[in-house]
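Below: one structure, written as structure tokens.
All protein chains but one are shown in place.
Labels run A, B and C following the written order; every chain starts at residue 1.
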Amino acid sequence: MIELKDAVKAYKNGVKALNGVNLTIHQGEFVYIIGPTGSGKSTLIKLLDGEEIPSKGSVIVAGINVGKLKHSKVPIYRRNIGVVFQDYRLLERKTVFENIAYALEVIDAPKNIIRRRVREVMNLVGLDDKGNAFPSELSGGQQQRVAIARAIANKPKVLIADEPTGNLDPTKSDEIMVLLEKINREENTTILMVTHDEALVNKHQKRTIVLESGVIVADTFQGGYFKHD
Amino acid sequence: MIELKDAVKAYKNGVKALNGVNLTIHQGEFVYIIGPTGSGKSTLIKLLDGEEIPSKGSVIVAGINVGKLKHSKVPIYRRNIGVVFQDYRLLERKTVFENIAYALEVIDAPKNIIRRRVREVMNLVGLDDKGNAFPSELSGGQQQRVAIARAIANKPKVLIADEPTGNLDPTKSDEIMVLLEKINREENTTILMVTHDEALVNKHQKRTIVLESGVIVADTFQGGYFKHD
Amino acid sequence: MINRFLRHIKEGFYGVGRHSAMSVSSASAVTITLLLISIFLVVTSNLEKITSKIENSVKISVIVSYDFEAQEDLDRIDSQIKNIAGVKLVTFSDKEMEFDFYINSFPEEERVIFEPYRSENPMHHAFYVEVNEGSMLQEIASKISAIEGVEKTNYGGESSTMLVNALATTRQGGFILVIALSLLAIYLVQNTIKLTIFARSNEIWIMRNVGAKNGYIRAPFVVEGIIIGMLGAIIPILTTIFAYIYLYNKLGGKLLSGIFVLIPPHPFVLYISCILLAVGIGVGFIGSFFSVTKYLRWKR
Partner (left out) sequence: MINRFLRHIKEGFYGVGRHSAMSVSSASAVTITLLLISIFLVVTSNLEKITSKIENSVKISVIVSYDFEAQEDLDRIDSQIKNIAGVKLVTFSDKEMEFDFYINSFPEEERVIFEPYRSENPMHHAFYVEVNEGSMLQEIASKISAIEGVEKTNYGGESSTMLVNALATTRQGGFILVIALSLLAIYLVQNTIKLTIFARSNEIWIMRNVGAKNGYIRAPFVVEGIIIGMLGAIIPILTTIFAYIYLYNKLGGKLLSGIFVLIPPHPFVLYISCILLAVGIGVGFIGSFFSVTKYLRWKR
């Protein structure tokens, strides 16, 4: 499903965020990506999302060579993957409802289906009463949940989440984890989740990939927040 | 040092984020504010920072009635308090160095002192090599540390931090905590810290205030991530 | 498909409302631009009409030599003049008429001086030639001069050609200025729209993040641009209609006690209004289209 081959990402200013990453993730897997701040986790996600192009190597998702996609084809590719960005990326001038609906409108879903599905995911993340609020009127954790709701709205084949629980309290984090596990189990969605939350990783044990300074230093099913030194 | 009396905050759209908060924090204290997402923690901080005006009650910091400050006097008041915002609020078009320096420039600090102090705080948060990077070129955790560095740069009497470790790995979080404790101890800075990090709260035990739906449901020195139900 | 079209239209209207400050800025840029264009259009159109009228009223007078006063000579000259390209109308005026015309140009009390001369009339037969275009006066006059039997031609002297040339220059200059200023003004509006869209480039980028194709992102912005263009055209159109009708009535349809006749408002202001609306819509469309396209390429 996801395959990185010798992926290197050097930013224009010379920073090498990823330094030869080889990684295979199969359909239906649930994988944590952990690692210290600045180790290249978000960069890895940007490569998978097509936002950045690998300087070397290749990134293949669902058979598509993401780095080679034409600029105009990138959005179409993205319809198959849901991404929760570390900085949320909500449309400021749209309400919560409209933000989530937008992801369904772009694939020309019928109006009534959109309405039903948006209500459904808003309920899943616990935001039933915030449909008409604008992002600026939400708390940090509420914005984060809107981002999660939007990412899962059109039932993507791959869900990529960059610290989806960074601004949530432990109870809410746990609820979101349970939700993601359910999606993973029931819809067979491949899930890739970047997290710093030790408690979460220890509680819901999964395959865990540890990044450090742009290279994978561990890839283990042993579970638990892996301390590398 | 900080005193809230019956503070109520109702936003324009009718949401009552704080519903009668009474709170006294003395000079030199280190206080955690915890609570579920959307419980009003950031709103409390916005009241302390003068960004929002209490709908009822009063907010007094260092003898100043913050809600009654004239619009033009607000920035001057802010020079005495350092705030780490949940959304960082870095100047996009300034480099890391300039962002931190700006907080010192506004109080007309001499150039060489600014330079020395900026290097010092960049070192404290572990960003020595990122001085010339723009915020968009930083990882989430790096941006967060710039925000911390800026808040402590001019040695404020009160330091208010809204989830300063939300995007940091456990090791880095711990380092930042140690740093804050040191500032609290050595400079006698009053510190108010909003956090969701159970591990942190349990490890570095302090006075802990628990907010829920806009009211304080617990204020305890017992330490530990308080579960209220 | 229809659904989607309607959705874009709806989104466009929402956009105008939600970014009201920016919409007002863009629309006011359009308004000012169109006001300028309207003033120029009205002035040049009237100038155009006035000059062509003056040009038409300038005639060439053709003096027939004393030796060619026979009827056959006159007929020949008449037909030769008529054969010249650009000649509109030729009228004949005989010696007697010329004499009357001449003495009538003097004050009544002085006319008696000339009466004794009527018997030995010193005037010539003459033709008066109207031409299609004032700018051809000189050329046609010299062709007429070459006809056998024509003693000399006269077209109001140098001052006449000069006036006609001056008006032609003004008209041409005015036309170029209108085009140039319109282009500059349109650039200004496009610039303004670009800035309003720049303020939303982040939005465009996020839309791509969520899977929206470029065309899908562009559509509501373009609708918004068109709406802004139309809104911006309202004031200039109303101003043009009412101000022109008011001025026309106030001046009695004439400028400078009647030498210059103004274009009647009735269909004229409608044409101008259509042009303004078209320019407004066009500018809004083009401005938003290209600006969005530019920011679509901002990030992948």
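Quick note on the criterion: a contact is a pair of C-beta atoms (placed from the backbone, for glycine too) under 8 Å apart; a residue touches a chain by one contact, two chains touch by 3 or more.
Since the model is a prediction, treat every value here as computed from it, not as a measurement.
Though it is not drawn, the left-out chain touches B, C in the full complex.
The chain omitted from view is touched by exactly one of B:H26, B:R79 or B:K155, namely B:R79. One of C:S38, C:T51 or C:T196 touches the chain omitted from the figure, and that residue is C:T196. By the touch criterion stated above, the residues of chain C touching the omitted chain are 21-22, 25, 28-29, 32, 35-36, 39, 110, 113-114, 117, 122, 158, 162, 165-166, 177, 181, 184-185, 187-188, 191-192, 194-196, 198-199, 255-257, 259. Annotation for chain B: contacts to the undisplayed chain at residues 49-53, 71-72, 74-76, 78-79, 83, 85, 89-93, 102-103, 105-108, 111, 150, 154.
One rule holds in what follows: only the chains that are shown with their structure count from here on.
Path length between chain B and chain C in the chain contact graph, taken as the least number of steps between touching chains: 2. Ranked by the number of C-beta pairs in contact, the top chain pair here is A-B. The most central chain, judged by the distance from its Cα centroid to the centroid of all protein Cα atoms shown, is A.
Rounded to a whole number, the gap between the C-alpha centres of chain B and chain C is 67 angstrom. Mean C-alpha positions place chain A and chain B at a centre distance of 28 Å.
Each chain gets one centre point, the mean of its Cα atoms, and the points for chain A and chain C are 62 Å apart.
In chain B, no residue touches two or more other chains.
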